[in-house]
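Let me begin by presenting the structure, written as C-alpha cells, before commenting on it.
FYI, not all chains are in this one, though none of them got moved.
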C-alpha cells in the first residue's frame, strides 16, 4: 500500500497559524538530519547547534531546552521557576489560563493569579493587584509574572513596556516569564531583534514558539537567567516533554533561527494581517475591534454573515455573544488568499444588507 | 544561510532503537500531508484515517489518541484508567518505573505497586502479591496491571500468556494496560497479528510505539475497552500531549500501519538481534545473558573489553556491577552493521585474553 495525499493543498483559511503546514526549508532540514544513528534525548550534534542558534539571538548565557508543544513549554518553564507553593500572575486572557485545558493547575500544580486586562497586556499597576500576601502561608506566594508577546488578542509589548514590567517585577522579588509562542511576530512587527523583547528587557525565562512559525512541531524553553529556574532537565522529563529523537526538533529550529526564516515567516504573516485589516475596514457593517499589531485581525460582523463566510474560509468565533471573530494569518498566507477572503467578506456583508 | 548536515549518516551503533532516524516512507508521508491548511488538534482527515488504520489492526472498537512520546502515552493511558487514588501493578523493571524520571508519580500522581520479576514479565502469581487491600483506604487501591511487550529485558509475552494475565486481572476487577513501545517487535517475533497480543487477549488500553519503529515522533494511546478509560481527550490535553499539527503524527502512523511497514521494520530489527546473538555466542568470554526474543541482545563481557568496544560502536552498560551490556538493533540495522560489530566484539575480547 502506498500512502496518498488526502487533502487539497490549495485549501486555505484564517482559523489559526497552526492550521498551516511545514515550511519547505524546515522539511529539508529534517531530511538532512536523517539517516544514520545519533544519540537520543539531546546528546546529539544538532541539539548542540540549536543551542548556538538560540544564543546568537538571545545572548551567550541562554540555556535552551527543546520541547514538544506550547503548553509543554509554558508548564515546564513555569514549573521550573516556582517552588510547589508559588504562583504565577498573568492576564485573565492568557493562553496558560484559558487555552491549555487547565494543564498548569492539573499537571503542574501551579496556581494562576489572574487579572483582567483591557487588551491582554499586563502593566505594573495590574501586577500590583495580585502581588500581595508575601510571607503569608494562607496566600499562594507570587513568584512569577507571565506575559505573552504577542498576546492572545494580537497586541504587542514594546521593548520599553517589557523592560518596565521586568523592572517592576524584579523590584517585587518576582521573576518574569514570557510566553513567546508568537514572539517572532512581535519582533517583526516592531522591527527589533528577538533579544530586545526578552534578554535585553530583563525577561528571565521564555517559551519560544516554533510550530506557529512553520515547524512541524517543536517549541523551546529558553532560560535567560539561570538563577530563575531549577532543574529544567528533570522538569522537562517528568512533564513528558523530552523527545527521544531530539535531533529533528533541533534541526528544525536551526533552520528557523540559523538564518532569517523566522523573520521572513513572521513578516509575511504580519503583512497579510495588515492587508486584511485594511481591506475589511471599509466594508460596511464590519468593525475591526482591536489594533492589528501582529498576525491577527479581530472584527465584529453580523452572525449570519459570519456563519456564511466561515463555510467558505474556516475561522473561529472569538466571542459568541459579541459577534466577534478572529482571522489569523500564517507564514504561508498569500496576497491572493487575503484578497479572496476580503472579497468574500464584502460579498457576504452585501448579502446581509 | 543554508542548513547543512552535521553528522555522518553512515554512523551506526547498538545503543537504542531511538538512535535511528526516520524511515524514508514516513518522511514521504509527512511531505504528502504538507501544504495547505488543515484543522489542528486532530480534526483533520489524516487523524481520521490514522484511526481507521489502527482499527484495521486492533478491531472496530479501538479508540486512538496520538501523543508525542512513550512516557506521554503511558501516563495518559494509565491516568485515564485510574481514579486519583488508584494504583498500577507493574514489574519492578518496567519502563514506567525505572525510565520515565518518575513521571507517573510526579506528574500523574499515580502510585506504582512494583514487583520483582525474574525476566521482566508479570504472572498471575506475581500480580497477586500486589493485588491486595481492596476497599481499605490505607492502601492505594489496585486498579490496573501494566505489562510491557516486548519487555525492557527483551522478553516476550505470548498471546496465551497475555490472555492468562488479562483473565486473572479481570477476575480481580483490574484492567490491563500494555506498554507496547515495542509491540511490533513482539508480534513480528511470534508471527502473530498485533491484535493477538492485545485486543484478542483481553488488553484494555495500550501504548503503541511509533518512534522506535521508524517514525520521526509519535506514539498512540489505544483504548480497546471504552469502559476502562475516562476522559482521554482531557487527560491528553492536560498532560501536554496534544499536538497542534496532528495531521503529521497521523500521516506517519498511516504510513507505518496502513501497509506492512511496521512488520518489515520489526522483522528487520529482530532478525539483526538474532544474527548478533548467534555471532557473539561463540566468542570466548562473552556470555549472552537472556534469551534473544525481540530486537535486543544482553551480554556479559569484561569491563575493559566493553569500554574499548563502546568507543567503536555506541551501546549502553545495563548493569554496571554485573558487567552486563545491552546491544539493541533498529529498523535500519544492516547485516553489515551486525557483522562488523560482531567482529569488533571478537577482536576486543581477543585483546583481553
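We call the chains A and B, going by the order they appear; numbering starts again at 1 in every chain.
The rule is short, and it goes like this: a residue touches a chain if its C-beta (ideal position, glycine included) is under 8 Å from a C-beta of that chain, and two chains touch if they have at least 3 such contacts.
Owing to the predicted nature of the structure, the values given are computational and were not obtained by experimental measurement.
Chemist: Could you tell me how many identical protein chains the full complex contains, when just 2 are shown?
Modeler: If we count all chains in the complex, we get 4 identical copies.
In this section, only the chains that are shown with their structure count from here on.
Chemist: How many angstrom lie between the centres of chain A and chain B, each centre taken as the mean Cα position?
Modeler: Each chain's C-alpha centroid was found; their separation is 32 Å.
Chemist: Once bound in the complex, which stretches of chain B touch chain A?
Modeler: Chain B residues touching chain A: 1-13, 15-16, 18-22, 25, 27-40, 44-46, 49, 68-72, 75, 100-103, 106-107, 211, 216-217, 234, 237-245, 247-248, 251, 254-255, 258-260, 314, 330.
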